[in-house]
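Every protein chain but one is kept in place in this view of the complex.
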Amino acid sequence: MNGTGPLLLVEDLHTHILTTRGVVRAVDGISLSLPQGSAAGLVGESGSGKTMTGFSILRLFPTDAARIVRGRIELAGRDLLSLTDEEMRRARGGDVAMIFQDPTTYLNPVMPVGQQVAEAYAMRHGWTQARQKAVEALGLVGLPDPGETYRRFPHELSGGMRQRAVIAMAIVCRPALLIADEPTTAVDVTIQAQILDVLQRLRRELGMTLLLITHDLGIVAEVCETVHVMYAGRIVESAPSEALFASPGHPYTQGLLAATLSIDEARPITRVMEGAVPDLARLPRGCRFHPRCPAVMDRCRIEDPPAFRLGAHHLVACWLHEEQGAP
Amino acid sequence: MTAGSTPLWRYAAGRLAQAVPLLLGVVVVNFLLISLAPGDPVATLLGEYPAPPEYVAQLRREFGLDQPAPVRLALYAWNVARGELGFSFAYRLPVAALVVGRLGNTFLLMVTALTLAALVGVGLGVTAARRRGSGLDTAATGISLAGYSIPDFWLSQLLVLLFAVFLGWLPAQGIRSVREQYTGMAAVLDVARHLILPAAALSFRYMALISRLTRASMLEAMSQDFILAARARGLPERLVLLQHGLRNAALPVVTVIGYNFAFVLAGSALVETVFGWPGVGRLLYDAILQRDTPVLLGVLLMVSATVVVVNLLTDLLYAALDPRVRY
Partner (left out) sequence: MVADESAVTPSAAGGREFWRRFRRSRAGIIGLGLVVLLVVVAMAAPLLAPRDPQTTSLVTLNPPGTPGHPLGTDNLGRDILSGVLWGSRVSLTVGVCAAAAAVLLGVFIGSLAGFYGGWADAVLGRITELFQVIPRFVLALLVVALFGSGLWKLIAVIGILSWPQAARVVRGQVMALRGAAYVDAARVLGLRNARIIFSEILPNVLAPVVVIGSLDVAGAILLEASLGFFGLGDPNLVSWGMMLNNAQAHLRQAWWMSVFPGIAISLAVLGFNLMGDGLNDAANPRLGV
């Protein structure tokens, strides 16, 4: 792994899904870059394309109908899209790993948890060391008595423990990049904090880079240095966390922030965003957010805005910020 | 296989306890048949062979035929428990000894057929699931349907016609050649030669069932989330298919195989008759011809007991494979 340059570089990624209703442009031209050791958040509602972005980086989709049609994905300088299927398979788990939302359904119910953790290691380095490494990983994620937990089956563990086990499965081979897709959505609020804690710790102790995919701005604020806001397949705003929360530029981001409940303040929801995410097979003309935008202008209905620079690393794709200059 | 929640032996003990009333139920059914059959129960118990009057008197005493019904039931159950199932005058042997003697041959046939059916069926099912919608899949489905609908005894006759009568490759009757006396390895091979056709006939129906079930089960298992998670860890496809997919898909298949044992037993009766295979089934056929009722009753009892045992074993096998069941 080279020290210079970002760990993950995504350029103009387009991922399409063929459906009976036509081509769904799940990811419609996004670019982002993650420096080594950083944590970035990819935020959006369901249907925004954030999960598909994660799948695209892994080049693994839950359906045969999805395809990366254009773009560049580089991991530590290595072009992932040019790898053969076999090479990509080896990269999964080893260089880049992904954890998913619901630990219950993502664990094989008839196999001991530890074995599922050890598998990925055993495949690369043989079984002699695999068990030990698996126990290590289980300990790293904070599971008590990892040796004992190794033998347990998923249904014998609590939800929080299962999620930790899932994380252990992902990091056992020490991947450079961990993509976490809604890791806290399926667990209790009290467990959420623990899971986030685990992720933070892993970042520090293993120097792992984290891409956190979520709809929950709260956890992004806690964990991530950079935030990318996605809407209908595009990134509409990218900024360092403080900048985003302090002065969000895109009306969508503003709406999300306003709609988020603050646990500390227990403030009631002040504003609910009208409308819903558009049908990705039939996107509106112009800015795709314009039907829901409270600050919509005539131009928005016709032309899709490019990204404008709002600050040092702060980009917004909105005509409201045209004066601030082109990126 | 780890111990998991409830240790396997405790689960086994529990199931064993449940099996006992079932066996009692079978005895009651037998008793009802004897009592309700038209004519004198003694005649039923004797069959239509002339028996010495002392034996008839002994029978009256033993089975308590001059006692009220509940006493008779108790006496009958006690006799069964002692292994006293009556005497067959057609064969001049105690029924129990006669049936047990034949069971071995039937088991040989059944186990061979079952193994054949399992191997071919699972293979066919997995392949059909992998290449869903292809010509192979349709062909496999067609074979399944045929296996369901073609009567085993007719299939047996067809096999005899084709391989024994027209082609002359394989013997049509019996378990070993009558003309030669083979010893040692040659004897084993001789039996094997005679085993091929009946085992194939018996296995066909089962194979159809297994392949259909495996296919459906595999499709179900492979669409589960943990398959995606396994692929995301970079596991090779064969491992995913077998260790994660089949391991889960096998569960319902194993149960169905085990619980359909009763049907295979019935099928065996028919197949044995066509091939003159000296097993329990053939015994049944001859007993009907000879009106040897005690043998019929004895067979029913033994056969049902066997099914209870096999069900028990299936339960245990399932519990061994699926740790969730043992609670």
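Labels A and B are assigned to the chains in the order they are written; within every chain, residues are numbered from 1.
Keep this in mind: a contact is a pair of C-beta atoms (placed from the backbone, for glycine too) under 8 Å apart; a residue touches a chain by one contact, two chains touch by 3 or more.
Note that the coordinates shown come from a computational prediction; the quantities given were computed from them, not determined experimentally.
Across the complete structure, the visible chains that the omitted chain touches are B.
Across the entire complex, the residue among B:12, B:77, B:170 or B:266 in touch with the chain not shown is B:266. Contact with the chain not shown here comes from a single listed residue; of B:105, B:214, B:248 or B:311, that residue is B:311.
Set against the missing chain, the residues B:160, B:202, B:240 or B:257 yield one that touches it, B:160.
Taking the complete complex into account, residues 21-22, 25-26, 29, 33, 37-38, 44, 145-146, 148-151, 153-154, 157-158, 160-161, 165, 172, 216, 219, 259, 262-263, 265-266, 269-270, 273-274, 284-285, 288-289, 291, 293, 296-297, 299-300, 303-304, 307-308, 311 of chain B touch the chain not shown.
Throughout what follows, only the chains that are shown with their structure count from here on.
With centres set at the average Cα position, the gap from chain A to chain B is 54 Å. Chain contact summary for the complex, chain B toward chain A: residues 2, 4-5, 224-226, 228-236, 239, 243-244, 247-248, 251, 321-324.
If you check the complex, the residues on chain A that touch chain B are 58, 60, 62, 89-94, 97-98, 100, 102, 105-112, 119-120, 123, 151, 153, 155-156, 166, 169-170.
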